[in-house]
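Just one protein chain is left out here, and the rest sit where they should.
Labels run A and B following the written order; every chain starts at residue 1.
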Amino acid sequence: MTKRIAKTGLFVALAMIFSYIEALIPLNFGIPGVKLGIANIVVVAALYQLNIPEAAGISFLRILLMGILFGNIVSLAYSFSGGVLSFLGMVICKKLKLSVIGVSIVGGVLHNVGQLTAAAFILQSAAITYYFPVLLVSGLVTGFLIGIVSYRVNKSLDKLSQKHTDN
Amino acid sequence: MIRLCKIFSILIIVLCLFSGCVQVGSADDSPHIRNFFAMDTYMTVTAYGENGKAAVQAAEDRVYELDALLNAESRDSEIYSLNENGTATLSDDTASVLKSALYCCELTDGAFNPAMHPVMRLWGFTSGKYNVPSNESIKEALKLTKPSKISLKENKATINLKGTEIDLGGIAKGYTSSEIMQIFKYNKVKSGIVNLGGNVQTVGLKPDGSDWSVAIDNPDSDGSYLGVLKTHDKAVITSGGYERNFKKNGMTYHHIIDPTTGYPAENGLVSATVVAEDGALADALSTALFVMGEKKSENFWRNNKENFDFILYTEQRKIIASDGIKDSFKTELEMKVIS
Partner (left out) sequence: MKMNKRDFIAIAVVLVLSAAGFLFLNTKHAQGSRVVITVGGSEYGTYPLASDKVIEIKSENGSNTVAIENGSVYMKDADCPDRYCVKQGRITDSGDSVICLPHKLVVEVCASDGENTIDAVAK
């Protein structure tokens, strides 16, 4: 039990570091909302290494803490709806036996969809749907890249825990 | 697996290219706009499409060129030196404008007169130092406004009565907008519109294939219109006493001088708009109709139906429009159609 709590805490910390690194990279695609989403590596890994409630906890704690530390209520609402939609989608896809890459792609796409929907509500304007197709494709591409990394991370973690149980 | 990854990457690249292409395609319709001051007014020149940029730049240069030739108040202009010396060999442009002006003068039986400069100066409309001249001085000045004293043979212009002076202000902007249309056509611009301080002229249809909407200003209140005219390939030019005027002793004196009286034209019109293919003609005729008033304008149009259409706004706040544009002009005001 303590081991799981420690692990979860480690994952949250890692996810926050990844979010922070992401914010440091001045990657401007000219479209609001397009980013790599490297923190999702941690969430995907948690989904495979831990169980669903723990992964959910990690994802939402990360969003909440990053929002409190660096954001405001608006940006929090924004990432929260992205996070919820993305997480639910990933859980469903995992159950549907998609591979890590497929799960990551769906996560990336739905994260963008969630953020876009929140933005449309906050702005009370449908103008933002103009970005919809772009964000779908960007979610697909970044989800794919993140998926490959997550696959490798999972493989290493699997080996690592194998060794642990062996010893 | 690697093969699948490749297919996937290609798919994404194709999609990105596809979306890129669509955007490049739509950029072809973008407007190129130049705003600038010339001929004492604010001008907006707009051309759509890939050649638009070069076209509007050429148009702006052309405006400066024509302004330098035609401005009677500028010491460097050809018109100034013609007025000063009584004779001059004109450039093709100036000769062409003068020819149009003399033609319009003849056509309108002198209601448009390009030789009104002496009277305009008397009233101060040339300098901005307005005053109401005496009856005597107006009578004297009117003797010097006979267009018959101006002769133009090829490019050689001669003024045969000393003191007679030419002022092409009533036609220069119309000629200029027509020239810009030529530049647009030369640059293969299919869609364009110019607004030279309220003188509007259009080339082709709008990029979306619809007619241009040209509103006619309502001088009674700011920002409202007499109505909206749907048009293409035409000049729409309005003249009215509200454009330039001054007040003295409770009277308002405007800049459209009736060539027969030497006083501001008061023939029951607030404004006169002419719609014609030729900008110079439209410019001159809008002044002429304003001077003629309602009845004369109607008769004049009946004899020249094929060349232009008109919209008059009377002092009774009624619209009188000619048959040719009755369907394309939408107004909330009471409208009488002349046929």
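Here is the rule we use: contacts are C-beta pairs under 8 Å (C-beta built on N, C-alpha and C of every residue); 3 or more make two chains touch, one makes a residue touch a chain.
As the structure is a computational prediction, the values presented were derived from the model and not from experiment.
Trainee: Touching the absent chain in the whole complex: find that residue among B:145, B:273 or B:314.
Mentor: Hidden-chain contact among the options goes to B:273.
Trainee: Based on the whole complex, identify which of B:200, B:276, B:291 or B:320 touches the chain you can't see.
Mentor: Here the residue in touch with the unshown chain is B:200.
Trainee: Among A:38, A:55 or A:119, which one is in touch with the chain left out?
Mentor: A:119
Trainee: Which subunit B residues would touch the chain omitted from the figure, given the whole complex?
Mentor: 1, 4-5, 8, 11, 15, 18-19, 22-23, 26, 29-33, 35, 44, 46, 48, 193, 195, 198-200, 202, 206-208, 210, 212-217, 219, 225, 228-229, 236-238, 240, 243, 271, 273
Trainee: State which residues belonging to subunit A touch the missing partner chain.
Mentor: 28, 30-32, 72, 74-75, 78, 93, 96-99, 101-102, 105-106, 109, 119, 122-125, 127-130, 132-134, 136-137, 139-140, 148, 151
Keep in mind that, in the parts below, only the chains that are shown with their structure count from here on.
Trainee: Provide the C-alpha centroid distance between subunit A and subunit B, rounded to the nearest whole angstrom.
Mentor: That pair's centroid distance is 63 Å.
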